[in-house]
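Take a look at the structure below.
The complex appears here without one of its protein chains, the remainder shown in place.
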Amino acid sequence: MAKKTMTIHLKIWRQAGPDASGRLVDYTVEANPHMSFLEMLDVLNEDLIKKGEEPVEFDYDCREGICGSCGVVVDGIAHGPQHRTAVCQLHMRHYRDGDTIVVEPWRAEAFPVIRDLVVDRGAFDRIISAGGYVSVNTGSAQDANNLPVPKPNADQAFDYAACIGCGACVAACPNASASLFTAAKIAHLALLPQGSPERQLRVERMVSQMQVEGFGDCSNHAECEAVCPKGISISAIARMRREYVKACLAGG
Amino acid sequence: MNTETTTKKLDAKIPDGPLREKWEHYKEICKLVSPANKRKHTILVVGTGLAGGSAAASLAELGYNVESFCIQDSPRRAHSIAAQGGINAAKNYPNDGDNVWRLFYDTIKGGDYRSREGNVYRLAQVSNNIIDQCVAQGVPFAREYGGLLANRSFGGAQVSRTFYARGQTGQQLLLGAYQALSRQIEQGQVRMHERREMLDLVVIDGRARGIITRDLVTGRIERHVGDAVLLSTGGYSNVYYLSTNAKNSNVTAAWRCYKRGAYFANPCFTQIHPTCIPVSGDYQSKLTLMSESLRNDGRVWVPKKKGDKRPPNEIPEDERDYYLERRYPSFGNLVPRDVASRNAKQVCDEGRGVGETGQAVYLDFRDAIRRLGRKAIEERYGNLFEMYERITGENPYETPMRIYPAPHYTMGGLWVDYELMSTIPGLYVLGEANFSDHGANRLGASALMQGLADGYFVVPATLGNYIAQGGLDGVGTDHEAFAEAEDKARARLEKLLSINGDKTVVEFHRELGKIMWDYVGMSRNREGLEYAIGAIAKLREEYWQRVKVPGEEAMYNKYLEFAGRVADFLELGQLMAQDALHREESCGGHFREEYQTPDGEALRRDDKFAYVAAWEYTGDPAHPRLHKEELKFENVKLTTRSYK
Partner (left out) sequence: MNTTKRQSFIKSPVGKKILTGITGLGLVIFVIEHMSGNLILMLEGSDAYNAYAHFLEGLGPILYLLELGLLAFFVFHIVLGINIWLGKRRARTHRYVKYRSAGKPSMQSPSSRSMIITGGILLVFLVIHLVSFKFGPGGPLHADPAYVTTVKGEVMRDLSKLVLEKFHHPAYAFGYPIVMLLLGVHLRHGIWSAFQSLGATNPRLTPGLYALGGLLALLIALGFLVLPLWIYFGGAA
């Protein structure tokens, strides 16, 4: 390494509140190649605070790619250019000295901007509330091994259950559709016998809630899968559609 | 430091009777609340991790009105989500001789005999119900080809009792609890308050009756009244600044309860996890854990020579010191967490640490790859190796991993009795936020078990015993205690904003973290602790004069949130040092250099310190009052852990 630090030019979306109009603001920051993208923003914020300016607000928590709090659009791609990586685990070594990076919030009507890069993803919680669960009260469960689940089903259910609810799928979707998020939960529970009794009601209610929240319809661009930090397959969406048809036909 | 010791006895309210019957007996005699009456009661649950989420859902299912609060934008993001390894239960599905007693025994021994027999036994008892409940919710645990649940083994046990969902067990369990919670939200039984931070506890007539929160989006200060408050706000590892905890994990809610009269127990019992990715620079914001399982095949070493800066692969075999294998021939690289961590620190302190900072040791898979082939290693640890490479940019198949210990979990927390009630009636503390079950050291895969045990099974039973006593009528948010607490919370925020000094919150936090890490970290001594107590007090004073907090109160303002939290850490840190200083023995995660065996191992002093140290706030952070709860061991014999 010849130079320990790198100069990064940033164009960051600043927006004071949900109803304020926003704009891209230019910043320059000295970054270290070992930093994560969010640590680079931390450094910028320290600078701004010392200068008496308002720091850039962005959501984050675990910084190891599992809590789903963080998420910004980096140069046009949700979570940035590295596949299967949430932006908290994107490292600056993937950039070159002198690069310019555009940073924007998730953009969707269903995810209103709260401030700067922070958005409100409450719509996701309401979709889960609409039916993304198994109705089993605490204490009423039978012995865990009374309910065998074929290993392939359990493994596939896990693949779908791995969703971290970050919202990148919506952000990247040209239609701002929440289909991958919704379908991942439907597919997870549809693959397990525990989820079976409520499967019809679940798919109907969750799909309907998805619409109520104002997400767009899915046009099968599969962009969601490409930006998903957990690489959840759009086959979840196909499964959701099968579940939906079955529910409609069975419902009479 | 003067710590007064009072004779007031802390009553843990452990039920009478043989160990095996205590919990059953308790459930037979505890008071119940009828369904018609449950509707009339509101329970405030702060935090939505495994403990808080499961408690809120279960209490709502019972018919209580639940108000649930979390600092994240969704209850699904609580830090329980980051737990990797697994969850223990005494199911004995593998038929390898496990049972409730063994799980109990391993946990109490692993905790170095600083926890209560009654609590730990109950934990082991309900562990099986947890697995049943989670499976019924649709948690996709790992399974065998026959369709039944798979188990793996974990540190500190001779049986395979750990249930897991790949490396994301915490996530899957949390989503199970979150979904149960979501169902209750849909039914109107839980009112969810996201992006709210608890700033104070409201105590009326000596009972916990409400909380003050700040809406983190608008900055609005809010009052919430209830019949009981359940605190499930996690641990305080972030006092070290760098830890494996999420950035928003903090002690504030627990600390405000401490300052309202709840005792803080064993604050010095912290767990430093040995296998984390080392610090790479000053900008670093957090540390990432690598599963402990790596030590099954990786060999830990450092160069024999001080300051040897050669690349690892150029250091010949006879110039390497496989120090764990050398010092602990029978356990080798698989010694428990505390031992592994302490030894890593020692070799680095000797100047033999590796990497740019010298604060790391090698975890080398070269021999394992030679022995088993790269493919086998890839199958076992592929995802971990990938994660390591993503963060460090180095390929661990070719060059040894660099690891270093990092603060990970805090066994200490608010003191609670058998019913999980703190010293303030009506204030319950669940999960990592309480001190109860792990003693001085927590075993792997036990944190998830405890959080869910508290939330799904313990508190739903014990809360009724309190509510049924009655006397909870007629308090509203217009009570003067609410006004007082709200004013205090607001004044504090205003004060923080008004200082407008020249040092940022992060700079202070980092400084505090360094003091904590250097003097109240993996190994402690009198001199260092005394220094730390003074240094923290000085830093705290400086904080209130020089801190610079941007923005305003009535807006989304992350740095204002942090400012309040760091202010509390600056008080907690001092208490931790005071507790560590007073505990003149080495046990579990607490290693006092003055108390070690001739060959450098921990020297526990059961005659003097077999008690829980519960600290009471006196109004002066420098002079907390110590209360002791003697630990009675009627069923297990205290032995010395040895891994030689």
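Order of writing sets the labels: A and B. Residues in every chain begin at 1.
Note that a contact is a pair of C-beta atoms (placed from the backbone, for glycine too) under 8 Å apart; a residue touches a chain by one contact, two chains touch by 3 or more.
All of these numbers come straight from a predicted model, not from anything done at the bench.
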Just to confirm, in the complete assembly, which displayed chains does the hidden chain contact? A
Decide which residue listed in A:39, A:59, A:120 or A:225 touches the omitted chain of the complex. A:225
Which chain A residues would touch the chain omitted from the figure, given the whole complex? 11, 13, 24, 73, 75-78, 81, 83, 102, 104, 107-110, 172, 174-177, 179, 207-208, 210-211, 214-223, 225-227, 233-235, 237-242, 244-245, 248-249, 251-252
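The rule is short, and it goes like this: only the chains that are shown with their structure count from here on.
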Once you find the CA centre of chain A and the CA centre of chain B, what distance in Å lies between them? 27
Per the touch rule, the chain B residues reaching chain A in their complex are 54, 57-58, 61, 72-77, 79, 81-82, 91, 93, 129, 131-138, 140-149, 165-166, 168, 171-172, 175, 178-180, 182-183, 185-186, 192, 194, 217, 246-248, 280-281, 283-286, 288-289, 390-393, 456-457, 460, 502, 504, 506-507, 548, 550-551, 555-559
Sites on chain A touched by chain B in the complex: 17, 32-36, 38-40, 42-43, 45-46, 48-50, 52-55, 57, 59-64, 66-69, 82, 85, 89, 91, 93, 114-115, 118, 120-122, 124-125, 128-130, 132-145, 147-151, 154-155, 157-158, 161-162, 164-165, 188-189, 192, 194-195
